[in-house]
Structure formats: C-alpha cells, structure tokens
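These notes concern the structure reproduced below.
One protein chain omitted, others in place.
Our next item is chain A:
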Amino acid sequence: MIDPAFSASKHLKPGERPGLTVELGALHPLRLDGGAELGPFTMAYQTYGTLNAARSNAVLVCHALTGDQFCAGDNPFTGKGGWWDKMIGPGKPLDPARYFIICSNVLGSCYGTTGPSDINPATGEPWGLTFPVITIRDMVRAQAMLVDHLNIETLFCVIGGSMGGMQVLEWAATYPERIFTAIPIATTSKHSAQNIAFHEVGRQAVMADPNWRGGAYLQEGVVPQAGLAVARMAAHITYMSESGLTRRFGRSLQDRDALAYGFDAEFQIESYLRHQGTSFVDRFDANSYLYITRAMDYFDLAADHGGLLAKAFAHSVARYCVMSFTSDWLYPTSDSRAIVHALNAVAAPVSFVEIDVDKGHDSFLLDVPEMFTILRGFLESAARQRGL
C-alpha cells in the first residue's frame, strides 16, 4: 500500500507542484551525455532575495543526492526548515538581502523536476526505467538552461556539498566563464570503487524488493519501500563517522534495560537507522534514487578531460574555496586535495580548509560554526571584488 505521506508528495500533478517551475527544452531539447534527448522537461526551483540591476548577485545552491529546491525557509514537502536553513537567511552567510539565491531540483529527482516518477508524455505512463540515464553534467546543463531562462549571464557563486559539490566542479569545467566563485564542499572529482560499491548495495536493495516490479511500481500501485529503506540505511552509515556514532549511540539499548535476544531494534543505533529508512521512503522515489546514484557513480571529471583533472579547470577564471571535514570517510580530505592540486596546476586562486569536526560527511548540513565563519569571510571578500 502506498503510504499517504508518500502519495501526497509524489503524485502531485504538474499544476500542483509547490514552488516555482519552468518548462525548458521545448525548442532545443537537452542533449544528454547518454545520447538521448530530453525536452520539453520541467525544472522545479526556488529563489530567495532579489536579482540586482546588474544581474551580478545570483548564487546557485546545488543540493545533494536526496535534497530538494527548498534550501531555506519552510519546506512544503516536509513541513520543516529547508536543508540549508543554517546557511541561508537574514544575517546568515548567504543573506537574501544581498544575494539572489537560486536552488533547483536536479534532473531525475522527484521534487518537481522531470524524473522517472513523472509521466512520459509519449506514453502517458510514468517513465520508470524508460527515463534516460543522466549524468552530473546533464544536471548542470539543465541548471544552465534555468539560469539562461532567468536571464543571468554570470553567477556570482555556485555552492554545494557532496553531490552538490560535484555540480559545482562540473559548472567550473563546463561553464568556466559563467561563474565568479565556486565553493565545492565535502566532495570529490570522481567516485571511488568504494563509493560505487556502497551505491550498488543500495540499488540492489531497491531492485531486490518484490514491489519494485522492474521499475514499473507506480503503474502497479505499489512502492518498494523495504528496499529503499535498506538503501537509505546503508547510505546513511556512510554519511556519519564512527566517532560521531559512538558518541551519540554507543551500544545503548533502545527502550529496554536488558537484551531481549531477538531481532527487534535492541540498540539505539538500529532504531535510529530504521527511522531514517522509513522516513526516507515517505519522501523519496525509488527510481530517482537509482538514477541519481548512477549519475554520481559515473562522475569522473578527470576522465572527461583526457585523464588530467587540471585540464577540467584550464579555462577557469573563478575563485575557489574548497572545504573538507576530518571525519568524512565518504569523500575524505585527500579527494579535496586532489581538486586543490589540479587548481594549483592551472594557477587558479584557491583556498582550501579542512575543518576538524567529528560529525562525518554530513557536517556540511549541520551546525559547524567554523564552516559558517569561513564561508562568510570568503563570500564577503568575493562580494567586495564583485562590487556587491
């Protein structure tokens, strides 16, 4: 049975989508890396603040794998604050009083931008696995079409963490002249075998669920909830650090004083992961999870530029602020250093900070005062150079 919350957020008709949407690619379809063409397609996005007369204060915020376009303020899907509410808002490093902040839902996702859970106009059925496979560069090309639509030539800043950081790097490589600053946080220029392995575990969990139905579960009125929950649980472990988990949960028992010798959630960490899994299936589409993790696995910026990462940045004119976290083992500091070395090789102005924090990969979403201080300072100085 479809969870009511799931159906509420997943089966909104195009006219019922919250926030802003635009139809793109009607005249000139988006040519995807995989060879297919997509168009017209819908791009869902949100903006905060006002574009100045010179159109020079636009900031593109790129969300991570399961994020959405509601990065600040209230999120109509969850009823909670936006995923980067700590970063964006009055008095915060990205202040809408100064910047025109744009956040779009990525191609292939399930929050309004066209993805596998949407209706394929050619068939009248949900795309499912007939949706073309997409890449990070495809996502960025779609974002560029949105930026064109908003009549913005140069973005003051492109910023994002994790998969958002991949998009930042891809922007720098694909549209070097269109960005003034780039801030890739807790990210990598390519997925490692270990990264791909974890994603494959998640995809296999989804596809092993009998409700997945070869990807056509929407037509059949079911959802592979169990598989998607397991995928989320596995992924969530990679977003945290061992020390953070130990500090928060240790081996504490959940709602009991002694072991019960069964397979209920005996430990708090089990209960926590189960909660993460079940709440995730209420808000995310299983096929979108397959497509977006695939896009991340395909990401290899050096390979796209003759095997030399520096070549990806050869035409870059942007100022960079690269940031990593000591306890991030998903995209460790060495990944960020590789990016910094490549930027050094082309003499790009780059700052790099490794922040000492034990909260793991997800630190960029959490309250890490040092991160906000640095980003505030970096943005402030760039804004002065830009005359904002």
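Convention: a contact is a pair of C-beta atoms (placed from the backbone, for glycine too) under 8 Å apart; a residue touches a chain by one contact, two chains touch by 3 or more; residues count from 1.
As a working rule, contacts and distances are computed from a predicted model.
J.: Unshown chain, UniProt name, "Protein-arginine kinase", "Cytochrome c oxidase subunit 2", "Methionine biosynthesis protein MetW" or "ABC transporter substrate-binding protein"?
T.: In UniProt, the chain that is not shown appears as "Methionine biosynthesis protein MetW".
J.: Tell me which residue among A:32, A:231, A:269 or A:374 touches the hidden chain in the full complex.
T.: A:374
J.: Can you work out which residue in A:86, A:232, A:294 or A:319 touches the chain that's missing from view?
T.: Answer from the full complex: A:319 touches the omitted chain.
J.: Among A:308, A:347 or A:366, exactly one should touch the missing chain; which is it?
T.: A:347
J.: Mind listing the chain A residues that contact the chain we can't see here?
T.: Contacting residues on chain A, toward the hidden partner: 319, 321, 340-341, 344-345, 347, 349-356, 370, 373-374, 376-378, 380-382, 384.
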